[in-house]
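Only one structure is covered here, and it is reproduced in the block below.
The chains shown are only part of the set, and none of them has been moved.
Chain IDs A, B and C follow the sequence of writing; residue 1 opens each chain.
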Amino acid sequence: MNEDYGRLIVQGADRPGIVSSVSTVLAEQGANIVALDQTSSDPSGGRFFQRTVFHLPDLSTRLAELDHALEQKLTDEFGLSYRLVEVKRHKRVAILVSKADHCLLDLLWRQRRGELHMSIPMVISNHPDLGDDVRQFGIPFFHVPVEKDKKAIAEKEHLNLLKGNVDLVVLARYMQIVSGEFLDDVGVPVINIHHSFLPAFMGAGPYQRAKERGVKLVGATAHYVTEDLDEGPIIEQDVIRVSHRESARELQRKGADVERLVLSRAVAWHLDDRVIRDGNTTVVF
Amino acid sequence: MNEDYGRLIVQGADRPGIVSSVSTVLAEQGANIVALDQTSSDPSGGRFFQRTVFHLPDLSTRLAELDHALEQKLTDEFGLSYRLVEVKRHKRVAILVSKADHCLLDLLWRQRRGELHMSIPMVISNHPDLGDDVRQFGIPFFHVPVEKDKKAIAEKEHLNLLKGNVDLVVLARYMQIVSGEFLDDVGVPVINIHHSFLPAFMGAGPYQRAKERGVKLVGATAHYVTEDLDEGPIIEQDVIRVSHRESARELQRKGADVERLVLSRAVAWHLDDRVIRDGNTTVVF
Amino acid sequence: MNEDYGRLIVQGADRPGIVSSVSTVLAEQGANIVALDQTSSDPSGGRFFQRTVFHLPDLSTRLAELDHALEQKLTDEFGLSYRLVEVKRHKRVAILVSKADHCLLDLLWRQRRGELHMSIPMVISNHPDLGDDVRQFGIPFFHVPVEKDKKAIAEKEHLNLLKGNVDLVVLARYMQIVSGEFLDDVGVPVINIHHSFLPAFMGAGPYQRAKERGVKLVGATAHYVTEDLDEGPIIEQDVIRVSHRESARELQRKGADVERLVLSRAVAWHLDDRVIRDGNTTVVF
C-alpha cells in the first residue's frame, strides 16, 4: 500500500522561495503532496529543513527523472542538499548487542508485528548469549568477540559484515565503545541508546550513584553516535518516575523499560526519515 | 519584533498542487516562508490543512494585495477556505469565570509575562469574588449574575459586552452551561476546560466517584465549545498521577493543576493559529 | 535470597491499636519489620489497610505458629482479615490471550528475566496463533476455541484447566467476555487490561472514534475483573501522547505500548501483594 509514495528531505541555508520551488517541481512532475513539514532554525539567515511525503503514480520508473529535476533546482540553483526515498524500500538495519536483551527483543517484536519499516539482515554480538533468541525470528546472528586491546580486529570483522549490506546500525545496549575509524568507514548512521539522569552521573555505577542522590526520575536518550561518546545529536528521550522504595537494581530495570521504548521510537522515526541531523542537533518532524 | 510576519491557514478538500500554489503566490509577493506544516486527513480524497508562517516586508501595507492574490488562487481556483493573519495583531480575549481562580490567574500571569499573545479587554463572572484579583492586573471585571431560569437575560448581557469586542471567549472554569443561541450569536470561538478521567465519570461529584473506583490518573481536556456540552473538538489534554493516599478533595486540587496547564496551552496554541478545527476533531500544528 | 521473608496484609474496620498489636505480635515472634505501609480510608471510622514485609529466621517452619498468633490477635480480638504470605512462594499465574501478542510477550519476557515473581503453568487462548511463541518459553499452551453461543462449554474447559492450579488469572488482551459464573467458580483474582480514553468511547471502534474527536492522549487501565465488565477496581493506569498525525491504527499501536506496560506493572504489584482490594477501589502500596 506504500507503492508510489516517496519522501523528499531537503536541508541547507535558508532563502526565500525554497518551499515554492520544491512544491512546484513536485507538482510539475505530477506528484501530490501528502504531508509537508518545514522549519527554519532562525527567521533570518537560518538553516532550512523540509520533509515532504508525496504520491506519484509509477514512482519507481519516474524516480530518475524526478531526481534529475530536483537536482537542477535544489542543488544547482539553491545549493541545498536533499534525499529522495521510495517509501516501499525498507531500510536494512544491523543490530549490535551485548548481553542485555530488552532493547533487542523490543526491536525484533515490533519488526515482526509490522511496526518498523525495516529488514534486519543481521544481529552482531560480542557475546553468544542472545543467539537463540535472534535466530527464532529467522534472523542471522553473528558472534564477534571483542578481546581486550584487539578491538580493531573485531571492528574490521564488523565492517566486513556490514559494509554494503545495511543502511543503519543500531547499538541496542552494545557495551563497547565504537571507534571514530569505524564510524567513518561504516558509512551509514549509527544510533545508540544510553541511560540518562537528572543530574548526570558519569562513569561507573550510575544507578547506584543516582540512588545515593535520591533521584526521582530515570531516563534514556537515543542519539546518533559521533566520536564524542554519548554526546551525539539527540533523537528521543523519555523518563520514568522512581522513588526511595526502589533499589539500584530496580532503578536499572525501570531504566530498561524506558530504554527500549525510546530506542524503538528513535529507530521508527529514523526509518520514516523523520529525523534530520543538523550539526549536533536534530529536527524531528 | 513580529513586525512583517504573517500566518496563513488553509483548509479544504485535498487535491494535487495546493502547496505549490500557495507557496508560489507567497513567493511571487516576495514573502519568505519561515515555517510550514501541512497534512491531509487521508492520502486520497482527504481534507487538506496547512499553516504557513511567512515574512513579508511592509506586510501591513501589502496585506490587501496578498489577500486578493490568495483569494483568486485558493478560493476561486481550488475552492479552499483560508485565514490570513498579521502576527503582531494580538487577539482580544474575554475570560468567563465563576469562583475558582486557578485557571484565570494562570492566564493573567502568563499574559503579563508576555507568554500569551493576546489582550484581555474584560473578565466576566457570575460571582463578584474574583473582581479584586482581576482589577489588580488592570483588566475590567464585569459581574453578571446568572439567576435561575433567567439565563437568557444574562446571556444577552454577555453578548452586549462581547460582540465586536473580542476574538475569543475562554471559559476558565465558568460553571454555567452556555446555550446554542449564545454560541451562534457571539460569532467567535469559545474554548472550555473540563476535568477528565479514565474512565469517565459523568454527572455530579466526579472526583468522589473517581476515588471510589480507584483511579490512578486525573486529567483535563480543553476543547472548543459546541452545542453538545463537553463534547466539542479537543485541543489539548493532560493527566497527573494520583493514588489512594489522596482524598477526593486532593484529587480535585491535582486536577486543578492540570486544568490550568492544559487550558493555558490550548489558549496559547489558538492565539498562534496552531489549531485548525475540522468538524469535531482538530489539527494542532 | 527471599528465604525467611514474609508479607502480612491486614484490612478491616479501623480502631486504635491495630498497628501496635500487629507489630507486637511480629516482634514477639522474633520477626524484624523490613517495610510497613499503613493507611486508613478516613481518620475516624474508616477502613484500615496495612502491608508489612518482615524477616523471620526459619519462617517456613515457624509459619503455622505465627499464623496462629495473628489469628488470635487480628481475627478474634480485632475482627480484621489478614493474609500471610511467604515471599519465596511464587504465585502460579495463567494467562489468557486471543491473537494480540504484545501483552503476552511482555509478561513472558519479564518472567524469564526475573522481574515477575511468578510461575506460569499455562497460557490459554481461543486462537492457535500464539502457540509457538508461548512454547518457546517452555510454557504449556492450550487452545480452547470459543464458539458462538457455546461460551459455557469453553468456560467449563477453562475451569478444568485452572482450578487448583493457579493463584491468579491474567487476561492479556483476551477478547471474550468472562461470565459471572466463571469468576465465582475460578476462585482466584482475575486481572484485565483495557484501553482507556479521555473521554471514554464505549463500544466498537474506540480508536477511530477517539480520532474523530481529536483526542491527544490514549491510555490503558488494568483492573480486577468483576461482573460489571471493565468496571472493576483499578490497579494501574497510564497514557501516551498522540496527535492528528497518527491514524486510528497508529493510535492503537501506541495504545498497545501503554497496555503492556500497565498490565505488567499491575501484575507485578499483585504478585508482591501490594494491591489491596476494598470494595470497588484499591489501595496500592
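Structural remarks
One rule holds for everything that comes next: a residue touches a chain if its C-beta (ideal position, glycine included) is under 8 Å from a C-beta of that chain, and two chains touch if they have at least 3 such contacts.
Since this is a predicted model, take the numbers as computed values, not measurements.
Here 3 copies are displayed; the structure file describes the full homo-oligomeric complex as 4 copies.
The definition used in the following text is that only the chains that are shown with their structure count from here on.
Subunit A and subunit B, compared by their mean Cα positions, are separated by 36 Å. Taking each chain's centre as the mean of its C-alpha atoms, subunit B lies 41 Å from subunit C. Counting partner chains per residue, subunit C has residues 245 touching two or more of them.
Across the complex, subunit B is touched by residues 39, 196-200, 211-217, 219, 221, 230-231, 233-239, 243-245, 279-284 of subunit C.
Listing the residues of subunit B that touch subunit A in their complex gives 5, 14-21, 23-24, 26-27, 30-40, 43-44, 50, 55, 241. Of all residues in subunit A, those touching subunit C in their complex are 35, 101-102, 105, 109, 113, 115, 136, 245, 253, 257, 261.
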